[in-house]
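Every protein chain except one is present and positioned as in the full complex.
On to subunit A.
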């Protein structure tokens, strides 16, 4: 079968790495989204870039009262976008250039999921999120918005 790609939509491999960092700078959730083939060194590189971007987030977070901080850091052709909640939990996404609206919606939906996780009385705030349900949902949101 022959698929005709439209002018505006060029199908290409997308890479994205998403982590949630708690207020104590401990990563509580990490995942690779996107459809690129997973390479071993790429995974570590992604984590390294995201953790290095934490300093930038720290400075920026105090200058604005918005939750969604757009692209705050670049590395080669990858961009880091961050969303900070009132409780200073940071959602960080490493991606190649993508539309801001999609990313913002993705962050907002993940924020709702995160609040639902927090509402669980058996979840200790600041500990790792190990629920597979959460994982599945985040991946689904990643496919939907990214």
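Simple rule for what comes next: a contact is a pair of C-beta atoms (placed from the backbone, for glycine too) under 8 Å apart; a residue touches a chain by one contact, two chains touch by 3 or more; residues count from 1.
The rule is simple: contacts and distances are computed from a predicted model.
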| item | value |
| --- | --- |
| Name of the absent chain as recorded in UniProt (options "Presenilin", "Trafficking protein particle complex subunit 6B", "Prolactin receptor" or "Geranylgeranyl transferase type-2 subunit beta") | "Trafficking protein particle complex subunit 6B" |
| Touching the absent chain when the full complex is considered, from A:49, A:84 or A:103 | A:84 |
| Residues of subunit A in contact with the chain not shown | 23, 58, 61-62, 65-67, 84-88, 111-112, 115-116, 118-119, 121, 125 |
